[in-house]
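Comments concern the structure below.
With one protein chain held back, the other chains of the complex are shown just where they sit.
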Amino acid sequence: MFRFANPARFMRFSAAILPWCAGATALLLAAGLVLALFVSPPDYQQGEAVRIMYVHVPAAYLASLAYAVVAVASAVSLIWRHPLADIAAQEAAPLGAGFTLICLISGSLWGEPMWGTWWVWDARLTSVLVLFFLYLGYIALVHAFDDPTRGARAGAILALVGVVNLPIIKFSVDWWSTLHQPESIFRLGGPTIAAAMLWPLAVMALGFTLFFVTLLLVRMRSRLLAAKIRALRLVG
Amino acid sequence: MSGFLRLVRRDLRLALRQGGDAAMVLAFFLLTVALFPFGVGPEPEVLRRIAAGTVWVTALLAALLSLERLFLADYEDGSLEALVLMPLPLEIQVLAKALAHWLTTGLPLTVVAPLLALLLHLDRSGYGALVIGMALGTPTLSLIGAVGAALTLGARRGGVLLSLLVLPLYIPVLIFGVGAVEAQIIGVSARPHLLLLVALLLAAIPLAPVAAAAALRQAVE
Amino acid sequence: MADETRAAFAGSDLACRRGERLIFAGLDFALPARGVLLLRGPNGSGKSSLLRLMAGLSPPEAGVISWNGDGIFDDAGAHRARLHFIGHSDAIKPTLNVLETLSFWAEMRGSGAAVPAALTHFRLSRLALLPCRFLSAGERKRLALARLIASPATLWLLDEPTTSLDAAGTEDLLRAITAHRAAGGRVVIASHGPLSLENAMTLALDDYTPRARAIAA
Partner (left out) sequence: MMVAIEHYLAMGGYAVFVWPAFAVAVLIMAALAIDSVAGYRRRLRELALLEGDLP
């Protein structure tokens, strides 16, 4: 598990795979865009508006994936006090917040033609909104201390608190929305989706994931370089 | 007397001597609720519709108000360092301090809540669920708040940050607390909601002190 | 207490990091019963940091601190029960009076039986019912130090204990330390000023800074 946990080894490893990740990201996102905008058919109910799904659903998936990365890295950092895990958690958070924002805005843009309103307090959108707040809280907390190690430690604890709370919040929001909106107007995604839409969606989701991995590697490398620069300044 | 009770007694004594804190929270509660008729109009129908939600949301904010002080004074005067080094496990101490916080904020809020609900014309059948719900829900607020207060010790803009961290985590308590009242009013049993509030409390009692204690340890490190 | 006096309190190959800065490394110490260890060194050499490591407030970057062969984090509760740590801040609430303050700290550690003795020793009995907001800096320091006597602990960790103490206050502290040593206790003191203590061992922390170690090597 810690084969790449040594910073020097991480630098070598990430340098080796970074070009491949970047290349694959570019290819997949390009292919995904073509598939989503030209190849995939319009929905018989939603028409062309269904194309919003190809950014909305991958963004939602990445928003959760990035939070999972933050949480796992935080746990590793708290248990083994590994500096690389701290960096991974802190650098995954802004990316996750970005995807969450994409998910919220595209959801709102999808909601207007489908529901006739820009914002619906539906369970899924509300949960994503709460996730966005959790990201903001995490990022704000990490940067709120003069001593960066304190920020990292506090952030790690908060990330784990968030992981415990997310299912509870999700459950309570689902519960609340069934009370207030008994008839489900419309399901985003879901298993009823046609195969002709599934392929473009899968390509997009993979492209988004690799985009996240690539940027995470770049940002982590950047942080390690910054540490090296500070160390050199301290000696010099 | 156990160390747990000693700590509760000390925090209560400090709250009483410092005075004001609990009174301020109540005043804030009262004032904010009293603003709503100015905002939405004094029509009883409108107020009745939003009564439960207004009382709960305002109670949430009022409980938040005194949270920042929960560990801050101890952190600043060195008491926290000494407390961390006491033989009594820090998790138990957090529980004691959260209990003291609840006794000085959550409990008074619960007692005053029906009075404020009266001002907002809450449907008569909703009072029982409101009071029971607040009695079950406000301890959870104090416990979750303790985690936030511990995490933001020594942070810049600690107070605002604390709200940002804690308010999203308060959503489940708010949902089930208001849900209980509304269920009662429409003649459905409030029990599932109240049981869920109990479940939240039972989950928070062991989990929140662990997280808060971890945060306090790294704060004095 | 009998086997407490035979226990070894020692640290080996300790390193301490604050942020990204390595403060000291390769530091060893051993403190037998009845011993006093004076930590010396300029500002920033890590005197307070070492005391905090000894208290178990933070884990060392490298190395182990042990009591009778067991690392202090193996049984953190037992270690906390055997030590007093008096830091820079006094842990005093302005609204509690002197007696309440001292009783609280003593009772949290088990018993407040020795509180009157502690008040007498540090000449605070007269002020017992005075709210702490009226205390002078020296009186506050004496109240903080009175915790040492108000509840027993075999290991005293004192960070600049004579700050703002007058000659008589310093004398009170030295008498307390002498009595504590006679009973088999141990004391670690981080201090700038001179302290007249018999058979005190000295640990100069600036010998262990990365730079000093590089020159020596």
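Each chain gets a letter, A, B and C, in the order it is written, and its residues are counted from 1.
In this text, a residue touches a chain if its C-beta (ideal position, glycine included) is under 8 Å from a C-beta of that chain, and two chains touch if they have at least 3 such contacts.
The structure displayed is predicted, hence computed values, not measured ones.
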Note: the excluded chain touches shown chains A
Only one of A:Leu136, A:Val163, A:Leu179 or A:Val218 touches the unshown chain, namely A:Val218
Touch assignment to the omitted chain, from A:Val34, A:Ala196 or A:Ile229, lands on A:Ile229
Among A:Ile52, A:Val120 or A:Ala154, contact with the omitted chain is made only by A:Ile52
Where subunit A meets the left-out chain, the residues are 33, 37, 42, 47-49, 51-52, 55-56, 59, 94-95, 98, 101-102, 105-106, 109-110, 112-113, 211, 215, 218-219, 221-222, 225-226, 228-229, 232-233, 236
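Rule of thumb we're sticking to: only the chains that are shown with their structure count from here on.
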With centres defined as CA means, the chain nearest the overall centre is B
Two candidates, A-B and B-C; the one with more touching C-beta pairs is A-B
Taking each chain's centre as the mean of its CA atoms, subunit A sits from subunit C at a distance in Å of 48
Between the Cα centroids of subunit A and subunit B the separation in whole angstrom comes to 31
Distance between the CA centroids of subunit B and subunit C (whole Å) is 38
Seen from subunit C, its contact residues with subunit B in the complex are 52, 55-58, 77, 80-81, 83, 85, 87-93, 95-96, 100, 104-105, 107-110
Listed in rising order, the residues of subunit B that touch subunit A in the complex are 147, 151-152, 154-158, 161, 164-165, 167-169, 171-172, 175-176, 179, 182, 196, 200, 203, 207, 211, 214-215, 218-219, 221
Subunit A contacts subunit C in the complex at 147-149, 227, 230-231, 234
